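All protein chains but one are shown at their positions in the complex.
This part shows chain A:
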């Protein structure tokens, strides 16, 4: 025999130094095989070789385990993240990732470490190209690059390491799917190919006949009740328009039916055998068209019950309000700018997809899920399936990224249905394609803004009209619209404001909560408009902001001037503006004057940028060896480091137009209408056991909780043990959204820890016969200065703390960019990225900086490349990372982060929120930098190079770039008064 049939044959594998005899299933890939061998450190992010989360070593070389048939590893040495460390000692790369805290959610970390561990020292010095096969959504890569290069900044005293960090780097941290469950069944979902249809008939007989199928669930099996997938403290905040399985199809990708089977393969085969007879219905894809008379009605539900604002007009939610008289305001303005700014649909792209595992234990339904809101999901499941809440337990493992996407119940309802129906444990883990087609996105928005000001810069009127596309369901539509209409306008002191907004149903993938919660879209509009208005007035953008932003004492007004619970608990916007202005002014790549003061035309046409920009510029891949060709084309892929290098005979440095831009963001530190957290802390021997409800998905709040408790109890952080996100432990917690992990849940922890400290001092005082005021709590126990009561003798004491999220403060972000735009090709390079944040007292500077870097990185992706594109029939065209352009390490600049020095009187230890807000000013700052460089105002994200190029061409009314005479520099400049 010259070949050996090996299917179904037992084989011998070498995994992490162990010899294992096993029989991979026919068709099984190495990734799932390794996980079945307990190697849960091998993650699934895409299952198609795009993200690198499953990277393992095969005979010492990094490969994607998802693209390798398991049998292929036979007789070869397989090393996973869990086999990289040896004898309890971390591999040096793992140690460096730990030292640098080069992770947030940690889901990409095993793959990242495996790829990095195979690099030689020369390669490690320049990791950008070699790590492009590993995607990280959280960090912005700065800390990862430092870990790989081994250049790790010294940690400050407050830079406490994240609890559980060692498990992240050695692969033993357990995420949602990293559990072995006996008798587990698998769920696969049939999705609709049509954007609008009614299911006439659904025949599951053939599917049921597939061996191993336990159930096929259709709308006939689902509860009749409608709910919202959005999770909020008050369920009445959202519209009830969704069913677990619905006979009416409202978007392509919607769930039609679900198969529960013994194996994934059987479930998939059965899914494809479900016969559905659809009655195709008219669909509408444009929100404006959907509001027009005669448009198909997407949710024919009574408004009173569903809380849909206007079902007949497809309006899920609307807001209208303002103050003063905008017409009068514009009448007295010396300059007015009006523009329409569009933000596209983007994906959260958490590396861990949505997924849940459920089972029944002791008569209770248990759901282990990837959620930002375990308690609210527990309540929702109890309501939906008519179970007492105490009969439902929702628990999270480590959550592999959220960004708002997991403030929804998108899989738990179906897992619960399967478990309740079959009695069997069941798992639903979405594929990356399903993640793109079945979950949620940012709300695309079209925002018309009109702003007017007097010659001295004082704003006279702001008018904003928002049309948000909520897609097929109204989850988060009211909240996102309300927030979008809020702080972006409230930031400005202006007597006349008018805002109208509609969140409109269309037959497209639903929008939902997304980092920034509407503010990134209206922020792009308002901040771009303010920059235009400042230019019209000949004012510097920083000076214009200083003239107009709210300061303590000013009312914060958007929809109304009524009383609310938002206060200036602290104010650091002035410091942020100063810091970013200084950084941009000192940038050596552009000569003297600050951005905006000088007419852009003078610099753009006349001057060449000084030394070749490098360093802060994104580092690309050099193509040719000795002489890298000059940068070209859209997006530019070559010789990325040196935008000013010229190819022979070409325009070289003079082709690069350099400009600066900035934008501001303000955010309420807590969402309105109640956000509740409870913490409990108990003395447990020499340690304290801290129980919080809030979930950790990478924002670093676990560390902050530990630090807050440690400080209040006078011990080092390693004395605090944390347990969290389990509805069986601790009392109600609204969840980790709206940047509340520190400011609300942290407040509850602070109160619990302070209460415990008081209780311990009282108990000790009693024992010592001393006054409570004399007693001091410390690491060794409670002392009155002479005698000490050891903690171990005080065991059993515990305390609780509660926070309810009011009153609220405001946090600020200012982003600045220096960019270079290629005059002839539209190529954009970020030469410098500077961010200043007012986060109050920064509990953990390294983590908070990571939040900001990651937020800016995600926002750069959304501003420059990312787009969930739909075709004319409402179908997602970008269901994979290969086409949905998540930034890789080499795509991003380093963002310098500065903190204002403030102390918030409302937040715990003086802290404010800082997780979603860094995203918000980025798109406008980039647009304004492009405007400064080129004279062009980009009004729709993403700013792809071909769009910039097309806009440059259109503006210049350039007859044709294809003319035979490639113009010389001089003639080009004449015809191309760049910046005009």
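Here is the rule we go by: a contact is a pair of C-beta atoms (placed from the backbone, for glycine too) under 8 Å apart; a residue touches a chain by one contact, two chains touch by 3 or more; residues count from 1.
We take it that contacts and distances are computed from a predicted model.
The protein name that UniProt records for the chain not on display, among "Acetyl-coenzyme A carboxylase carboxyl transferase subunit beta", "Benzoyl-CoA reductase", "Xanthine dehydrogenase YagS FAD-binding subunit" or "SoxAX cytochrome complex subunit A", is "Xanthine dehydrogenase YagS FAD-binding subunit". The residue from A:341, A:865, A:899 or A:919 that touches the chain not shown here is A:865. Touching the missing chain, out of A:15, A:42 or A:63, is residue A:63. Residue in contact with the omitted chain (choice from A:79, A:94, A:548 or A:878): A:878. By the touch criterion stated above, the residues of chain A touching the omitted chain are 1-7, 25-29, 47-49, 52, 55, 58, 61-64, 66-69, 71-72, 115, 128-134, 193, 265, 268-269, 433, 618-621, 623-630, 632-638, 640, 647-650, 825, 864-865, 869, 871-872, 875, 877-880, 882-883, 885, 887-891, 944-946, 949-950, 961-962, 964-966.
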